[in-house]
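Shown here: the complex without one of its protein chains, the others still in place.
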Amino acid sequence: MNSFLTFSNDNIWYEIWPELALVLGAVIVLSMDLFSKRERGFPSMAGPFAIFFQGLLFSFHLFDYLAWHPTFDRTTFSGMLSQGFKGDVMRSFFLLSSFLVSILGHRYLKANLLRVGEFHHLTMLATGGLMLLCQSDHFLMLFVSLETVALCFYSLVAYDRESPKSLEAGIKYLVFGALSSSLLLFGIVLLYGVGANPEVWGARFTGHESMDPLSFSYLHTFLAENPDHLLLRAGVVLVLSGMAFKIGAAPFQIWVPDVYHGSPMPVTAFLAVSSKAAGFFVLLNLVQGPFGGISDFLLPLLGFIATFTIFFGNLAACAQRNVKRMLGLSGVAHAGYLLVAIMASMLFPGDSDRAVWVLFFYLFVYMTASFSVFGIMGLARTSEESEHDFSNYCNLAEKRPWMAFVLVCGISSLAGIPPFAGFISKVLLISVAYEAELYFSLAAMIIGVVISIFYYFGWIREICFKPDKLHDDDSLPVDPWETVTTSGFVKIVLISLTMASIVFGLWQAPFGNSF
Amino acid sequence: MNFDQIILLGSIFIPALASIVLFLEICKSDKIAKKIAYFSFGFPFISGILLFLRFDNSLEGYDFVVLFSRTGLQELNIHFHLGLNGISSPLFAMAGIVGMGAGITAIHSGVDRLRLYLALLLFMQSGLMGLFASIDLFFYYLFHEFALIPTFIMIGIWGSRDRKSIALELTIYLTLGALVSLGGLIALNVLVDAPNFDFPSLSRAVSELGMESSVQSNIFGLLLFGFGILVALFPFHTWAPRGYDAAPTSVSMLHAGVLKKFGLYGLIQIASPLLPDGAMFWSPLLLWLALGNVLFVGLVAVSQSNLKSMIGYGSVMHMGYCFLGIAVCSSLGAGSAVMLMVAHGLSVSLMFMLAHNLYTRTGTFEMDDMGGMASKTPLLACFFIAATLATIGLPGFGNFWGEFGVFLSLGEQTQHRLFLFLAALGIIISAIFGLRAVAKIFFGSASEAHSSRKKNNQISDLSFFEMIPAGIILASLLFLGLWPVVVSQRVDREIQTRFESQDRTYFSQTTPPCCPPEQESLDLNSSLPSKEKFLSNPEY
Amino acid sequence: MNLLDLLFFFFSSLAAGGGLLMVVSKHPVPAALFMILSLVGVASLFVLLEAFFLAILQILVYAGAVMVLFLFIIMLLDVGPDGGKASKIRILSGFAGAVAVGLIIVLLLHFSQQSGFGLSSNAWPEINADSFVNGSNLTFSTSVKNFGYGLFTKYMLPLQVAGFLLLAAMVGVIILSKKFRIKKP
Amino acid sequence: MEKIAFCILLLPLLSALVTLLFMRRKGNVASLLSVATSGGILFFALILILGSGVEDFAWDTTWFKIAEWELRFGFLVDGPARLLLFVVAFVGCLIHIFSLGYMSDDLAKSRYFGGLSIFMFSMLGITLADNLIMIFIFWELVGFSSYLLIAHYFSSKEAAQASKKAFIANRIGDFGFLIGIVLTFWTFGTVNLVELSDLAEFDPELLSTILCLALACGFIGKSAQFPLHVWLPDAMAGPTPVSALIHAATMVAAGIFLLVRIDFLFTNEASNLLAVLGASMGLYAGFCALVQRDIKKILAYSTLSQLGYMAAAFGMGVPGIALFHLMTHAFFKALMFLGSGSVIHACHHEQDIFNYGGLRKKMPFTGITFLVGVLAISGVNFLSGYFSKDAILLVAYNLNPPVFVILYLGAILTALYMFRLYFITFEGMPRSSDADAARESPSIMTIPLLILAVFSIFGGYHSLYPQSIAGVIIDDLEFAAQLPNHLWMIVLGTFAWLAGGLGAKYLYFDSKRTDPLESKAPSFFKLCSSKLFFDEIYGFYIQRIQDPFARFLEVLELLLISGLLVKGSAGVAGMMALISKACYVGRIHAYGFWFVVGTLGFLFYASGFLGN
Partner (left out) sequence: MELVTPHHFLALGALLFGIGFFGVVVRRNLLLVLMSLELMLNGVNVALVSFSRAGLNLDGSLFVFFIMTVAAAEVALGLALLVALYKRRQSVFSEDMSLLRN
């Protein structure tokens, strides 16, 4: 039994203190809500505490891991986790995004009279899961943390239980999430089965007895030795399909607009940013880790997925009038662009770091832009929360100039228009793709960006330009912007997000040495 | 940092700053806003001319160089690198002049939300100045986009009929062009991997690398069609007349006059000299497309009855000459294209301005509804005729040199003579539509619609603030026409070094122009071509 | 073919047949019962594979808890059979689904067949009760103790995460089900 | 020397700029300034002509340079240049003075005189230029100033149309000229006239008919020769002094001047073609002139005819005689135009000759000087026209008999229509109240008439001219003098003008308000009036071919490029968008199929069936 002791000694809990702290915070938030005296009109402190706590944690994490003590690659928890600088960057990313979700959520919950504590609790749990997910080095760990995140998201999507749309989105997300995790699991099982019994399945490998067949490192060498093994290939593509669901890549993108449409605005943002980013990071881990040996097999498939995703996302978004659906589909298109970066990282001569950093930068930019867009959208008081039509934004620029400014900057950044950071990220992406000689995907990307101008600019047009004629029909919709009030804090956050996307569009020095 | 560098930076950043100040509505009164706008349009104007005059022609390459290397993209070899050379300094000055004209027109145009209008226009101006001052290709592109974005917004807000759909069409079209050319630039950056992403280091690296011609032609193709869409090359030109038709005047002026030169500038400054084999590869196709610009679009311009679209089509037509100059792949062609770009920028913006002035008087752009304006507005007529004649390439105005040079360059090779013949038909076509417009608008007697309108409000001649910008631009055109050597010597020097390799390639393929054996007996001061080429070419 | 093989075929047909009947039965209650049948079949297969603990878990968790929950909900909501007539589109889509899924199964079987079918000489090696750990690898064991050791040492972190997963599920269920006193003004 | 040349060139430019910039509302000052300028030009021109002697003078400096194309701004003052310089400066000065009177009651005097100054600048530029591109530049500029001046009465539709027509016709000619210049540049490597002549002499192989015909297009456009002659009669819509200066004496003659300048480039075929072309123009224009009612149009057609004579002379290889005729023609045609101007001025802008009559008695001075012009152009012995025209006829008789026949018929016609003009206008009785009320013009208008009349009489005596001008003429005249059949030519020439004059006397003297020819030979009259349908053909081309074609292209653009290419791709994208939108039916089982299909596809890919 001493051998179990070595496993036990490998569990150094200190190394995941941010996750632990986050989970602790989540529990505190839940209990604060439990013991608050709401019936006496005393407002719950759970929201402000969650925001403050996550902000603190983020800044602490940012400085501790990225500035002062960058982590070097190491594997802990008996091979469950592998930590490194890139993982730390992603952890900071998730913390920041969760912080922003909490801010958006705070407002949203107050406006819709929903439970506060549980929302922040689930957000924080999900973030903890995401942070572990992007560090996992083992399929079991990957599965468990993925499911934790997924379960949190199922609840969050259906959070507004008064709204049938929210519930419907929840059930859709749940069904397809479960379906895709089954696919993922089947893939993992195939990999495991062949990896654990190479001789039964006619695969070449000898030293398997002492290696964990679920760990990434084992599978990397194993797959590299058996690139033509059909069951392994089937396992790989099934795992890939599970990840494709997460990032919303074709043909597993179909759930995206419906779920985005129905879920509460902050959750949509959370889904669009964190969940997708996690999917990409895991995919990156996979293609560089276990699937690193069979990239020749994966690349055509990924190329096809990327192209199809770009076209489908952009074209379907063109036909949308509902802004949330449109953003969902544009997110699909962005997933396609990012897949090109993933492919580039597989192809990169020498080291793949540049492509990875481009991916990170793109995700970061996507986050700033998405949150500013969703933030403004969350402010609108539409008759029904999920129904954001283009027409709601008619002539916003004159009604609420600063909101229009933030929104337009966000959209432009998403569209990749200079001087916003979205442009630089696209430039970097194109340059990386060119270096990796992915000409076909590059062409698809360029065409996709051009198509995307149609709907992004269509929205900007709605915001900035005066209507040709005023509504002459009697059923004049209620102006969703009339009664909007914003706290200074939200304003500051949104403006600083906008500033970030402008500043990083013009000056990338903080990232400079990474590209 | 010396005086020149400061005003170079100032000419880019003062409009940008002013734009931000106006945009944030720091000043609440239109009066102060106008003063700010005057200053910040005036600064690039003066500094453009000043820098043009102070340009050290004896210097090889760039003058007034400013370099900031820590932009964050230094790992991609991208630095903030500004400076002017012989090709860019006249264009820089032209941008300043046209900007001044557009600015004054805008300030006195009396649009609603004037401050926003001025802010966007100033932003555009900043981008335009930066575009021509950038040595680094990335920032060159970035500044172009800076200038492009306000175009869309301004068309959308202040445009005329169909503004929304036109703004959208324009955006998609130009984004396509911009992205394709961006792809080309990135390809160049990646393939060459020079220490800097600017012209001199790229050309140095290319000459060391010796790019394969198939690679060259691929990249050149990207750049050609990307830039071509931005410059309205023949089958991709339909956005231009529609866009100019819808855009507010100042935007039309700046876009048609200056911004559209971006692509040509890119082709002349970057694509052709760096990728001579690529240029050769695409040359036959480009010749036909450019001919399409000249003849097809020219004839379409003939059938226009709307003044503004006629000017739009006309400007697209003349872009064809620039493309022809580029397509012949010689320094003469390219240099003439530069001359034509400068002059065309001035003349077409003048045309748009005057069309706007006509519109404020008659309330229409339909030429059939005007007539006999010359008796009421002699000064406007005078300016308009001058501008028209400048556009159609009358000597005495700058355009002539460019057009004639292009024709001359087309004549160099026997296989281009057919194009010479067809392209020269353009001078007749442009005369037809230009003079028809003049005759319809200014000559004859007033049309019924017009005279009934005239009864209601008295039509006045150009006011002082309308005359000043027109006068400035016209004076520059005349200066360029009467004393071209000031510009041409700058262009010449730069273009010769750029196109050295192309001239040589071409020359080795064709028979030399006749050269009598006893050259000494002749007066060699005159323009005997190719003497230097004989010396420089080892095959002879 | 010995007894175990026969049992395998029996239980596997139980599992598969139960599953199939579950999928095709019109009314949800028999479906749930068929599902239980299938789950029991699977549990029996676990026994055949000497994974006794998992077999018990299968019965307890699935058949005992999950399916009871299902039945409970079916009763609670009083769900009837699928309504409406079998329209052409439904039949067509059912057929298409069957064909597509059948293709998936066939493909998987094909893969399985392609990869060394018949090399089964040592398919079920003897369990060595003495070795627990082999490198970073846990050795298969029938004992619950080793199972527990594995969970609480090597898989400590996933186990804790699974705990929070259950917490999240619980919170989710609560917010979906509990009536709150917040009233909309 | 170059300073004087610069003075000549820049003086009118300066005057034009000053006028246009500062004197838009001070017409009188502007007119005086302009006249003073023309005086200055004449002064400097005389200095240049007399001062340089017979030596050619050349000077240049860099004007423009890109790559191989170095354009030098240079002067070449040689024989032809001096001759034209004299004509331009002299006739120009007189016409300026005449304009003072003619335009005295015009409202836009400053525009008029500004235009004249621009014209003088451009015309002098052509005269002095030392290379083809410079000539081309000023060539276009004279076209521009002609455009401006024709459009002086812009509110009339005719003037608007005529100015446009003139410019475009000139542009068509310039199109050929331009191509010719480009070909010259690349064939010879230079466009400098001196170098060109050296090279052409050195290597005759370089000459080609196409090249020189392309260059001759410039001449055809500017001198309004076939087939671009249609603009000149219409150009009479401008003020009469302008017609005198630009469309009779100088600008149209610049075409001949150009030919003379590049005559070394011409091959025999090209020369012969030009000779035939010119001769037939001489005849054709004569017939046209015969039936015109507008006094200025008659003169315009006669100008065309005389230009044809010059072209014929050039084509027959005697450019000196062409220049000689250019000069004499400048005198008497300017005289007649100014005379007609005086008449028009007196008759309140009535231009129909059948509304005149008996004006010799009303305005005797004008009448007599006009008669001098008529006699001179008809080739009455020992007047200026006699010398130049008969020299051409003589050469033609000896060298090219067919051309001679045409030219001789033209000569008879010339006398006929000129006398017709004279008789109908000045003899008989006044046929309208305007004519009845006409009075002699002021002396500021008659003095130029007088001077021109003197030159029309004595201009043919080349020995009277200083050697620096006459030098260029003399060679060819001496060549002509050595030709046989001299006496026979004198007889034929005399017969020609006598026949014409008597015919006119018989037909037109004291006629009524209708053209007697119309009633006597209606079909002939109709044929002549139709001008061989050139205007109709061009009109047909423009209205039925060019404009519909342009519209067709516009439609093509809308359909193909804007429609198919742009809208089409947008439509395809839109359709795809709708299709992908239709995927979102909102049902779980429908979405499930995506998963099934996706999984199947992935597995298929993994199976390698798809070929990897």
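The first chain written gets the first letter, and so on, giving A, B, C and D; residue counts start at 1 in each chain.
Here is the rule we use: contacts are C-beta pairs under 8 Å (C-beta built on N, C-alpha and C of every residue); 3 or more make two chains touch, one makes a residue touch a chain.
Given the structure is predicted, the values throughout are model-derived calculations rather than measurements.
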{"item": "Contact set of the excluded chain (shown chains only)", "value": "A, C, D"}
{"item": "Selected from A:H61, A:K172 or A:R354 as touching the chain missing from the view", "value": "A:K172"}
{"item": "Contact partner of the left-out chain, one of A:F94, A:Y154, A:F420 or A:F454", "value": "A:Y154"}
{"item": "Absent chain, residues of chain C that touch it", "value": "1-2, 4-5, 8-9, 12, 15-16, 19-20, 22-23, 28, 31-32, 35, 38-39, 42, 45-46, 48-51, 53-54, 57-58, 61-62, 65-66, 69-70, 73-74, 76-77, 79, 82-84, 93-94, 97-98, 100-102, 104-105, 108-109, 112-113, 117, 120, 123-125, 127-128, 137-141, 146-147, 150-151, 155, 158, 162, 165-166, 168-170, 172-173, 176-177"}
{"item": "Those residues of chain D which, in the complete complex, touch the missing chain", "value": "581-582, 584-589, 592-593, 595-596, 599"}
{"item": "Where the missing chain touches chain A, by residue", "value": "139-140, 143-144, 147, 151, 154-155, 158, 161, 164-165, 167-172, 174-175, 178-179, 181-182, 185-186, 188-190, 192-193, 196-197, 200-201, 212-214, 257-259, 261-262, 319-320, 325"}
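Methods note: only the chains that are shown with their structure count from here on.
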{"item": "Selected interface, A-D versus B-D, where C-beta contact pairs are more numerous", "value": "B-D"}
{"item": "Centroid distance [mean C-alpha coordinates] between chain C and chain B, Å", "value": "71"}
{"item": "Numbers and ranges of chain B residues touching at least 2 other chains", "value": "172"}
{"item": "Residue list for chain C, restricted to those that touch at least two other chains", "value": "107-108, 110-111"}
{"item": "Footprint of chain A on chain B - complex, ascending", "value": "70-76, 138, 142, 145-146, 149, 152-153, 156-157, 163-164, 167-168, 171-172, 175-176, 179-180, 182-183, 186-187, 189-190"}
{"item": "For the chain B and chain D complex, residues of the former touching the latter", "value": "169, 172-173, 235, 237-239, 296-297, 299-300, 302-304, 330-332, 335-336, 339, 372, 374-375, 378-379, 382, 385, 389, 394-396, 400-401, 404-405, 407-408, 410-412, 417, 420-421, 424-425, 427-428, 431-432, 435-436, 438-439, 442-445, 484-485, 488-489, 491-492, 495-496, 499, 503, 513-516, 521-523, 525-530"}
{"item": "Chain D-facing residues of chain A, complex", "value": "171-172, 175-176, 179-180, 183, 230, 233-234, 236-238, 240-241, 244, 250-252, 254-255, 257-258, 297, 300-301, 311-312, 315-320, 325, 451, 454"}
